[in-house]
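Structure first, then comments.
Every protein chain of the complex appears in place save one, which is left out.
On to chain A.
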Amino acid sequence: MVVAGLMAALCGCSGPLSTLDPSGPSAASIALLWWVMLAGAGVLFALVLTLFLLVVLRPGWGSRLPSSRWIVLGGLALPAVILLPLICYGLLAGERLLPLPGHSPPRIEAVARQWVWTFRYPDRGNVATTNVLHLPAGTPVDIDVSSEDVIHAFWVPRLAGKIDAVPGQVNHLRIQADTPGRYEGQCNEFCGVGHARMHFVVIVDRPADYPAALAAAAATTKAEP
């Protein structure tokens, strides 16, 4: 675990699909969660392995502690101390990321089919783009994800976690990109022979440029049916 942290730090964690190179509040909060858990897991891993090596290589070392104490401390107290705060932290972090009703940001429909993504913009005259998603920077957007055939999953790792595209139902994902630029997204649920190539591009524009960029992209999509 510690080695993982070091190596991740060395390689900079960057990459077009890296969850550790976040560019939106959702991905950033999950990346922070990861680093916190990694630190905790590293300590626990070292603890268990050190105990194992000590009790095997230094006979008698652990015999001063009564055996029932071993089980109560290690088996009950240790997990309680670690798991309870972790569960609470995880639940709170998750709750903040959910697209809760009440606040209703702009919506974009993401429709998956083997092996194409179609994005529709109901707030923008219902124009559509294929395999390119246009987002305005700095604004939360709700993506309504659905599928026309098998199960796919919508995932832009640098912006947020994923949500499945399930035929017959619509799932919602709240997503926000902090800075304009080009991001990559991909299908994350195995969906047949084309799964590996079911990518899409996310173009984040400055809010001022957004309507024009989207209109231009939608026109290109229409031109190539």
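The rule is simple: a residue touches a chain if its C-beta (ideal position, glycine included) is under 8 Å from a C-beta of that chain, and two chains touch if they have at least 3 such contacts; residues count from 1.
Here is the rule we go by: contacts and distances are computed from a predicted model.
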Looking at what's absent rather than what's present, what does UniProt name the missing chain, "Putative lipid carrier protein YhbT", "Iron ABC transporter", "Intermembrane phospholipid transport system permease protein MlaE" or "cytochrome-c oxidase"? "cytochrome-c oxidase"
Return the single residue from A:D123, A:D149 or A:D209 that touches the missing chain. A:D149
Hidden partner sits against chain A at residues 1, 3-4, 7-8, 11, 13-20, 27, 29-30, 33-34, 37, 41, 44-45, 48-49, 51-52, 55-56, 59, 61-63, 65, 67-68, 70-71, 73-76, 78-80, 83, 86-87, 89-91, 93-95, 97-98, 114, 149-151, 153, 155, 157, 160-164, 166-169, 171-172, 186-196
